[in-house]
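Read through the structure below, which is laid out as structure tokens, and then see the notes.
All protein chains of the complex are present and in place, except for one that has been dropped.
Entry: chain A
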Amino acid sequence: MKKQTFDSKPAGPKPWYDPRVRAIFFQVVAIALVFWGGWVLIDNTLSNMESRGISTGFGFLDESAGFGIIMSLVPYDATMSYGRTFWVGLTNTLLVSAMGVVTATILGFIIGVARLSSNWLVAKVSLAYIEVIRNIPLLLQIFFWYFAVLSSLPSPRQSVDVGGAFFLNNRGLYVPEPVTQDGFGLVWGGILAAIAAVIGIRIWAKRRQLATGAIFPTFKVGVGILFLVPIMSYFLAGQPLEWDLPALKGFNFGGGISIIPELAALWIALSLYTASFIAEIVRSGILSVSKGQTEASKALGLPNGLTLRLVVIPQAMRVIIPPLTSQYLNLVKNSSLATAIGYPDLVAVFMGTTLNQTGQAVEVVAITMAVYLTISLLISLFMNIYNRAVAIKER
């Protein structure tokens, strides 16, 4: 037998049996592999491009694009630069994403709550909606709205005409465009005054509730003010607004604002599709609040509406927010399916036409990916901030 020593630390294992040593070793190996892989990729790309005579760099962004885009939020024509096509694509992507997020959220919350309704018909209709919409591929739904529904609308000459102001045909929806005249400043003033008044009333009502307990119908009065004050100032200023009505000129409409069918189809499909997922998220969020909470609230005499607003929804939100965030991210990324029907979003314009014409694949793909990454990270950031605000504190 060996003699045992008690004054030293317990004998450590051999280094290759020590988990701490192993962890460091594997991390060093992993980092080395990543760097080696990155170096191989870059080196390979650069040498390939050199051998094919492709120049690298972002100089191409200043060259003239020379192609037209059917829809643009920023001023654009074919003489402008490739850099400009990037902004056109980006704003179009942001437009359809923002529209989609708003409608999908509203629709999703309504359907999610309806799914839990005690009314048999309402609950089953919501269930059918969710099961049908979320189980059909999104691309198919975009095609359905674009080719089956919107393309089968009548031609411009046979437009659906609503009061000579709204026209719907297979080229899109045409609505009158408001053109402000002199004196419209008063209406803007009226709108601002109404908003200020509503904020003031909200603060006052909150203070009064704290002080006297009386609850003021802020919402109803606020909506009333928001409508009445601008309308009154509009008439006071002598109706300083004219409408530019769309009218048939040749084979198509001119004037007014047009919503192209590509945008409409993409917007409808993205909204309906994402809403079906949001509805399930909302339903699970509400169900995650235990029945005891509702019972306790009812036992305290809070009516159903207040129970939902003060007890159930604040608790459901913390369950809803994280998966809701990923649905928003999905919606933004899914908007790139625009390419399939020719809506000029970032992918269709910049990674499509611009890339084809310039051949600057590495730069264009890198920029596009960086843009989607930035949008997604920004959405995540804001949702995380909101989530932190509604989180429940324990311990």
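Keep this in mind: a contact is a pair of C-beta atoms (placed from the backbone, for glycine too) under 8 Å apart; a residue touches a chain by one contact, two chains touch by 3 or more; residues count from 1.
The rule we apply is simple: contacts and distances are computed from a predicted model.
Student: Tell me the UniProt protein name of the chain this structure doesn't show, selecting from "proton-translocating NAD(P)(+) transhydrogenase", "ABC transporter", "Glycerol operon regulatory protein" or "Acyl carrier protein".
Tutor: Spelling it out: the chain absent from the display is recorded in UniProt as "ABC transporter".
Student: Specify the residue from the set A:A98, A:V223 or A:A296 that touches the hidden chain.
Tutor: A:A296
Student: Have a look at A:Q315, A:N330 or A:S376 and name the one touching the chain we're not showing.
Tutor: The single option touching the absent chain is A:Q315.
Student: Considering the whole complex rather than only what is displayed, give the residues of chain A touching the chain that is not shown.
Tutor: Residues touching the hidden chain, for chain A, are 209-215, 290, 292-293, 295-304, 306, 310-311, 314-315, 318, 390, 392-395.
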